[in-house]
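Missing here is one protein chain; the remaining ones are kept as they sit in the complex.
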Amino acid sequence: MNYLDVVLAARARAAGRAVRSASVRHRHIAARPLAMVFWQLGAEPFTAAAVAWGHRPDRRSMAVPGEPRDRTLAFRALSRVAEEFNPWFEYGAAGEGDLPQVVLPNAGNLAMLGRLGRRLAYLPTTGEHAASDELVRFGRHLQFLHEHARYPGQQLVLVLTDLLRTHWATELSHLETQSLPALDAAIEPPAKKSGHEAAFAAERVEIGPAPGHDDDTVLSGLLDTFNAVRAKSTDESLVAPLRGPIEAHFSARIDRAWPLVWRCLDRERQLLEGASVAERWKTDEAALGRHFSWAIASGRPLATKDSSRAAAWKLHSWEAAVAELEMNEAVDDPMRMIPALMSGRAVRGKVIAVDLENRVQGATRRIRRPLVTLETDQPLTLPSDVELYWSGAAKTAAYQIQEVLPSKKKGCTRLVLEHQTQSNVPRPASGSMATFSVYGRSPRPPLMLPDHDPWTHTAPASSAKSDDIETEGENP
Amino acid sequence: MGSVDALGRLEQLRAGAAERSPDVRTLARFASTAQCRVANLGFAARVDFDKLLLGTRFAAPFGQSPFAFRRGLVFEERLRADGHQSLFAALGEALGQNVVSPRPVNLRERIAGGKRGMAARATATEEVVADVLSGRRGAPNLLDGAVLTREVCGVPAYFEADAVLARVGEPLHAGEIKSFPTVDGQADADKLGAAVAQVAIYVLLLRELAARLGRDADAISNEALIITAKNTGLQPAVIRKPVAREVQRAARLLAAVPNAPELAASLSSRTPTFGSVSDPSAPAEARIERAETLLERVGTHYQPECLAACGLSRLCRQRAHRSGSPDRMGASFTRLVPGVPSLDRLGELAAGAPPKASEASVAEQVALAAHHLDELVPVPALVRNRRRVRQ
Partner (left out) sequence: MSPYDDEVVAQADAVVRAAIDAVLAARPREAVVVTAPAGAGKSYAIVSGVAAARSKGLRVAVGTPTNEQAHDLVRALAKRLAPERIAFLHAKHRPFPDDQPPKNARPTHDAHEASVEAIVVGTLSKLADAHARGDLARVDLLFVDEAYQANAVQYYGVGDLAPRHLLMGDSGQLAPFSAAPDADRWRGLATDPLLTAVEVLRRHHPSTREFKLPITRRLDPRALPVVQAFYPGHPFKAAVKHGVRRMVLGKPTAARGMAAFDAVLDHAAEHGWAHAELPAGVVLAADPETIAAIVRLLKRLVERGAFVRSERRATKATLLASDIAVAVSHRDQRSLLREALDAVDLQDVVVDTANKLQGRTFEVLVAWHPLAGLDGTDEFHVDHGRLCVMLTRHRHACIVVGRASDRELVQGIPPASPSYAGYDANPAMDGWYVHEAVFAALADHRLPLPGGTGAPRRR
C-alpha cells in the first residue's frame, strides 16, 4: 500500500466503481489460453469433484468422477482431462506459435493445481496400482505450473483475481478481492448499482474450488444415492448413467464461473500490453523448456522437497525477478512510477538544456560526458550518490547528479545530470518532460554455487531418510 | 466473577437468541475480535453470532461442509482402529519411544454425548489424569476424548474437541487430531497455528488440574502434539511444537474474557436485546435496524479480518462503507491515513481541500500523489473500442 493506492481507492469510492491502477497491461494474455475451473469435495484437499476446461467462452469440457474419493473413478475422470491437456500443453500451443497459458479464476484453484499435481506426479506406473503415464505426466505439468506461478512476473499461469488486482483499484479489502465475482462486480457493476452493492451481492456466488456449506449439503444427498446404487462398482457402463445428477449439480456451478472467467480476461485484453511483457514471456519460455527436458525427456519426477541448493537458487532468482518486475512495471507505466517519485527514487521535470559536448578528464584523456539539465518542482529527497536512468531508455548507462542549482522559477530546483557514457544513445530532448529513476539495467550479479551440498548442509551420517511417497490403494 | 444479577442481565440480553457455549473455537474467535465491545458482550452472553442475522441479507455464510466433517471422522476412526494402533505407532515414532503395552481409554465410547455427558466426561478425565499422574503401573497411557473444564464468564465451559492425552515416556503430552495434511513436512501455517493455540489451552487446563491434584505442573509437557494426515493420504504425521509462549497467551486469553458484571452494568436498559435481532417473526428490515442500534450503542471495531470470524461482520462492513471509514480497507491502508476520518475526506484532500492540522501530513502526501496521477497518466490506452461482452 502507498499513497497512490490511497488516492485511487478514494476515487473508486467517489466513482462508485473500480478505477484503473495501471495504464498498460502488465501481463501477457495468450491468443488462445486454456481456462480451468476445479471443484473439490468438502475439505478433501486432494480430490477433484469436478474439472472444467476449454479454450472458448462458449465451449467447455467437464470431467466429474461421481465419487471423487474412489481412486478408480477419480483417476478415470482426471485421465480425461490429462488426455486433452497433455497434448495441448506439450506441443499443441507451440504448434500455434505460442506458449501454453493456463487461466484460473482465483488463488484457490492455483492451490488445487498444486495439490492435484502433488498427488498424481509420483504415482507408480507399474505394479498393482499402476497409474497411466499420461496421468503422471499431467501431474508433473500441474506441479510445474503451480511452482512456476510463484515466480514474480511469470505469465504461464494467470490467476484472474491477481491479474485484476494488478490493474484495478477498488474499495474492497484484500480479503474481499479473493472473490472473483465480487471483484468483477466492483469493476463493472450492472447499471444503476454501485460497485459496493454489486460486490456485496456477488460475493455470495461460490465459484470454487472449496464448496460452500449449502452446495455440499445438496451434493451429499446426490452422492449417497450414487454410492448406494453403484454398490462399490466402478464399471463405467453402470456408473455413467448414475452420474447424471451429480454432473448436473456441478454443471450449474461451473456455469457461474465460466462466462465470468472469459469476461474478466477479455476486459484486460483491451488494455495495451506493457513494453517489457514480451521479454518476460521469453523467460517463461525458457522455464517451460527446462521443465519439458526434465519431465518428459528425463522422465523423472521433481523432488518432493527442494534441496538446499535448489532452495538457494529459487530464492535468489525470485529476489532478482521481483526487483526486475518492479523496474519493468515502473518503466513501462507512468502510473507505476508514482510511488518511486514520492519516495526519493525518481524525479520528474522539464528538460531545459542538453549539452552533448560536455567533456570531463578521464584516466588518460578528456572524454565526452553529456549533461542533461532538469527543472523540477518536486521536493528533492534523492541521495547525492544515486545512479539514475532515463525512463525513456532505461537500458542505457546511468546518469549521476553533478549539481543541484536553485531555479529562477518559484519552488523549483535545477538538477544537472551527467550521462556516464559517450556513446550516441537516445537522450531526452530539450523542452520535453522526462523522468529519471533508479530503475534501469539488470541489477543483480549471478549466484555461483558449488555443485554439491557442502558438509555443513548435510547430516554427518546418512541419518536423513527419504520421505516415502505413499501408494494409493484403498477406496473408501 | 459471575454475580447472579449480572448473569441474569446477560441472560435477558440474549433473550432467546441461539446459544453457543464457550469452547476452544469461540475462545479463538473472541481473541480475534477482543477489541470489539459487541463481540465481547455476545461472548459473555453466550450468543451464537453466526445465527443472529439468519434470514436477512447480512446473514453470515459460515457453516461446515458435511464432507469436511466426514474426512475428520474417517481420519479419527483409522487412528482409533485396533486399540489405537496406528496412533500409538505415530506418537511413538514422533517421541522416539516404543510403546510396548498400549492402554488407551476412550471416554467418548464410555460416556454419552450432550451437556450432561460433557460434565461426566470432565469428571472421568480428572480421574484418569489423577491415575496417570499417580504413576500407578498399568494406568492408561492414552486418553481419547478428554474433556477439561473451567469457568468462563461465570458459567462452566467444556473444552473437548478431539483432545488426546498421551503418556509415551515422561512427561504427559496434550495433543489434537486434525485431518488437514502435512505434505512433505509442511502444513498450512494458519491451520497449524490455530491447532497449536488450541492445544495450548489444554496444556494450561491440564496444569491447573495437576495443581488441583497436588501434582507438579511440569508433569504436563510444554510440547504440543498435532496429529495430521500425512501427504496425500490418511496415515498420521505427528508435528511436535513447543508451546510455552502459547500457553502464556492462553492464560492471558482466559484472564481477559469479559467481566460479565462490568459489561452488564455498562449497558443502558434501552439497548436492544440479541433476541430481538434474531427474532424470526420480525421483518428482516426491523431486525437489521435493531442490530444497528445495538452496534451503535455498544460500540464495535470493524476490520476486514472480522469477515472470517464474526456473524455480524457483514452488517458492520455495511456501516463502515456507509460512513466511508478507512477501516473498510484494512490495516495496511489505515496505517497511511491517521487523522483522516473517511475515504471521502481523502478524496477532498487529494483534490486540494485545505486540511485541518491533524490531517496535514496525510493531506500533503495524497495531494502529491493526485498531482502526479493527473499529470502523468493519460486515459488508459485501449487496443480497440470496448465492446460489450456481457450477454
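To keep things simple, chains are lettered A and B as they appear, and every chain counts its residues starting from 1.
Quick note on the criterion: a contact is a pair of C-beta atoms (placed from the backbone, for glycine too) under 8 Å apart; a residue touches a chain by one contact, two chains touch by 3 or more.
Keep in mind the model is a prediction, meaning the values are calculated, not measured.
Colleague: In the full complex, which of A:285, A:306 or A:418 touches the chain missing from this view?
Modeller: A:306
Colleague: Kindly state which of the options B:50, B:246 or B:348 is in contact with the chain not pictured.
Modeller: Going through B:50, B:246 or B:348 one by one, B:246 is the residue touching the chain not shown.
Colleague: Could you tell me which of B:83, B:113 or B:338 touches the chain that is not displayed?
Modeller: Going through B:83, B:113 or B:338 one by one, B:338 is the residue touching the chain not shown.
Colleague: Under the stated touch rule, tell me which residues of subunit A contact the chain that is not displayed.
Modeller: These residues touch the chain not displayed: 150, 152, 305-312, 314-316, 318-319, 322-323, 343-344, 381, 383, 447-450, 452-460, 464.
Colleague: Can you list, in ascending order, the subunit B residues touching the missing chain?
Modeller: 28, 31-32, 34-35, 182, 185-187, 189-190, 192-197, 239, 241-242, 245-246, 248-249, 252-253, 256, 301, 327, 331, 334-336, 338-339, 357-358, 361-362
The criterion applied here is as follows: only the chains that are shown with their structure count from here on.
Colleague: Using the touch definition from the top, list the residues of subunit A that touch subunit B in their complex.
Modeller: 1-11, 13-14, 20, 22-24, 41-46, 115, 118-119, 171, 173-176, 188, 196, 200, 204, 211-217, 219-220, 259, 262-263, 266-267, 269-272, 304-305, 334-335, 337-338, 341-342, 348, 467, 469-470, 472, 476
Colleague: Could you list, by residue number, the parts of subunit B that touch subunit A in their complex?
Modeller: Residue list for subunit B touching subunit A: 61-72, 74, 179-181, 183-185, 230-233, 235, 304-305, 307-308, 314, 318, 321, 324, 328-330, 332-333, 335-337, 343-344, 346-347, 350, 365-366, 368-370, 372-373, 376-378, 380-384, 386, 389-391.
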